[in-house]
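A single protein chain has been omitted; all remaining protein chains appear in their positions.
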Amino acid sequence: MIGRFQPFHNGHLVLVRQILKECNEVLIVVGSAQSNYTFANPFTAGERILMTRMALEKGGLDVSKIFIIPLIDEEDNARWFSLLLSMLPPFDVLYSGNNLVFALASPHKEVRTPRFVRKKQYNGSYIRKRILRGEGWSNLVSDAVFDFICEIDGINRVRLLAKHENVESSKSIELQKGYYRKW
Amino acid sequence: MIGRFQPFHNGHLVLVRQILKECNEVLIVVGSAQSNYTFANPFTAGERILMTRMALEKGGLDVSKIFIIPLIDEEDNARWFSLLLSMLPPFDVLYSGNNLVFALASPHKEVRTPRFVRKKQYNGSYIRKRILRGEGWSNLVSDAVFDFICEIDGINRVRLLAKHENVESSKSIELQKGYYRKW
Amino acid sequence: MIGRFQPFHNGHLVLVRQILKECNEVLIVVGSAQSNYTFANPFTAGERILMTRMALEKGGLDVSKIFIIPLIDEEDNARWFSLLLSMLPPFDVLYSGNNLVFALASPHKEVRTPRFVRKKQYNGSYIRKRILRGEGWSNLVSDAVFDFICEIDGINRVRLLAKHENVESSKSIELQKGYYRKW
Amino acid sequence: MIGRFQPFHNGHLVLVRQILKECNEVLIVVGSAQSNYTFANPFTAGERILMTRMALEKGGLDVSKIFIIPLIDEEDNARWFSLLLSMLPPFDVLYSGNNLVFALASPHKEVRTPRFVRKKQYNGSYIRKRILRGEGWSNLVSDAVFDFICEIDGINRVRLLAKHENVESSKSIELQKGYYRKW
Amino acid sequence: MIGRFQPFHNGHLVLVRQILKECNEVLIVVGSAQSNYTFANPFTAGERILMTRMALEKGGLDVSKIFIIPLIDEEDNARWFSLLLSMLPPFDVLYSGNNLVFALASPHKEVRTPRFVRKKQYNGSYIRKRILRGEGWSNLVSDAVFDFICEIDGINRVRLLAKHENVESSKSIELQKGYYRKW
Partner (left out) sequence: MIGRFQPFHNGHLVLVRQILKECNEVLIVVGSAQSNYTFANPFTAGERILMTRMALEKGGLDVSKIFIIPLIDEEDNARWFSLLLSMLPPFDVLYSGNNLVFALASPHKEVRTPRFVRKKQYNGSYIRKRILRGEGWSNLVSDAVFDFICEIDGINRVRLLAKHENVESSKSIELQKGYYRKW
């Protein structure tokens, strides 16, 4: 299962639970590991690894069945899947609702489409915008994630980055930055 | 002669023919070789090399006078021409209608402006949009290229990538992605 | 003190003077050193180093107290400050009005906000637009910088690059390219 | 705690146990993550992550207190520690017997020297040589690691790589390849 | 078929002929394309592409059945084969006598071992040493290659590089530099 986890939210948690019903173990891949301190990627790979682990534990999941692995980006899409194979323990199934991931991975592995829950709210971009605008977002993430983001002063970080990048209309920023990411 | 050849179309073919009238041999440089599986660059370097070769043969050109050489991008424009010199056999003339290529290459080599034919139709971006919208495009490329793209399911690939990148207005995507490429 | 210096203008000069009143020596970091021949970064690192040096001398500053050091970009923002530490002589204070620089550097060094003068005019983006539109800009930079840019045919370079990148509305280009740079 | 874990052996296991007595949680960093299929680095990052995890579980350790994180190399040593900070969850103490790691990390974090056990035998280079020569090595690693390496045909891989790299005298190869690694 | 072709010699020519008896077309991959002006890699990718093409033509081979494609190195061996797939037209069989290539490619494609002829003499390293020592080597390469190397003053280049790199004993240099290349 692959994501940027900016931040790790309840939709991700639902997904992990769902996969653990079908598989013995889950590999959670923290994508765009080299990106941080931007509005689209405010948190470092290390921070995202930690918030993911804490959300899993808080959610009562058995972390001994879960691997959390950071992965840097690869511009050559045709080579992206080989990066997964090099950096991850052997795996059998890939869970993704992303068409590009499907196109790149399905010649090599089974790809299953997960059932997403509350896709509009459980959405990293949506959550970052709520943080930016001072709207409530604590119900969209694990308590552990919320507390950790507060502790590292993440709310001010998100706002500072939005200001720095002239994010006025959140729509335009997504079009500009995020639109051809794999996740 | 330099291009991204996404895909190789009849305008490219006309150009090669034109150059072969003036020169003994042609070097065809497949630019942005590291980019693929994006809407602006749907095909891999390998696929583009093959479709270029097939179009040349189908067009009755003497491939023994032609080299097809992939080239990755270089952010430092002032060093781009040295990449050409390192990766290409020695050459005398560069054919390009591009102002930036002229600025970077003309201190070192003769740069000639080719005569373009039907520039609006014989245009990679235009062809990808027609593929996307389900409009006819087979008359803009060699039969060999059309067949090859069909064979590798390239039409669906282009559509999947457009969907993945939220390409709604083709104009905006060109502004965002393609506007400071060298070709 | 950090900037891209595209080009080095009178606002930069004022800043150096200001810092030299408070410190014994100044390190001037020429950022995005690998970028050139784009509308946002028309000049090479070498050209920028030279125009900076000439402006300082013309401005009567004591260059024996000044270091001019090129620095390439780093995508991993959390590691950007370590690049400064590796490439620069040891320093005590960082002068920047940039919020992101403050966020990244302030855990390690004192960061002081400089007093900017005529911020709207003494602004690289504004000057490049005036060059593009044929409006006067010689009063915004040192005579030495103006003469050097003319000498290397920089005015035509800026226009050619704008044309190449389809810069019509200068506002849009800044949104697209410049908005998440550190300076 | 940092290592290349080629392979993860009993000395590493002893170390993790030791650290868990002094700390609540351990971060195990799998270094040189981009290297594989060489005699010095026969296993991929993914394979090393898996064998590490299995050894910990087989050894009765509580994996819910352990993070296993791959890390690619960085040539600029002065920036290496910042890579740790970007890719790892916040940590307090670094365990290393390596002088260079001490020099690079000690200005930023507490560095503790672990007590090594049977350093000559519990040693990746020594184990790879025993594999190469057909000498017993199963007692130097966890049963889980031994079984996994057999399962992926790792013994033949190590021999093939040694042959490919002309490893005759194991001493010379270490001098040539391994001598300025950080671990 | 893969090689560095430093220089392209008669052994390579024999191999191409052999493959053309078994296959319709041949892809000749010029490896380590980014390396040049070293004793192990004296010639640029461009020069090697040209000498390869000339040797094929001089040898009476049908170049319309042959592709010559430069390929840069990839440190992550587990990802090397995906680079082939991205940069090359689709292919069915890989010809290589190299164990590592076999290990990396055989899970994905058929790998055939070619029959080498006069392996000791038809050997790039051996030829470079003969050039260095002023011993005859014209019978080991195509006339076209010999003439081209003379024309670009390649003999002096090889000697200058050997001197620059302190190559005294050719044996040691091979041990140090070449020993874990894939070809």
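Annotations for the structure displayed:
Should a chain be cited, it is by its letter among A, B, C, D and E, assigned in written order, with residues numbered from 1 in that chain.
We take it that a contact is a pair of C-beta atoms (placed from the backbone, for glycine too) under 8 Å apart; a residue touches a chain by one contact, two chains touch by 3 or more.
In this text the structure is predicted, and so the values were computed from the model without any measurement.
The missing chain, though absent from the view, touches B, C, D, E when the full complex is examined. The missing chain lies against subunit B, touching residues 76, 78-79, 81-83, 85-86. Listed for subunit E, the residues touching the missing chain in the whole complex are 34-39, 44, 157, 160-161, 163-166, 172, 176. Interface with the hidden chain, as seen from subunit C, comprises residues 33-34, 36, 44-47, 49-50, 53, 57, 63-64, 67-70, 72, 85-90.
Assume only the chains that are shown with their structure count from here on.
For the pair subunit C and subunit D, the fraction of shared interface numbers is greater than half, so the two copies use mostly the same residues to meet.
One of A-B, A-D or C-D repeats the interface of B-C: more than half of the contact pairs, counted by residue number, are shared by A-B. Relative to the C-alpha centre of subunit B, the farthest chain centre belongs to D. One simple way to say how far apart two chains are is to compare their mean CA positions; for subunit B and subunit E this gives 28 Å.
Each chain gets one centre point, the mean of its Cα atoms, and the points for subunit A and subunit E are 44 Å apart.
A separation of 35 Å divides the Cα centre of subunit A from that of subunit C. Shared contact sites, meaning residues of subunit D that touch two or more other chains, fall at 34, 36, 44, 85-86. Because contacts link the chains in a way that matches no line, ring, star or complete pattern, their graph is best described as other. Touching pairs of chains, sorted by label, consist of A-B, A-C, A-D, A-E, B-C, B-E, C-D, D-E.
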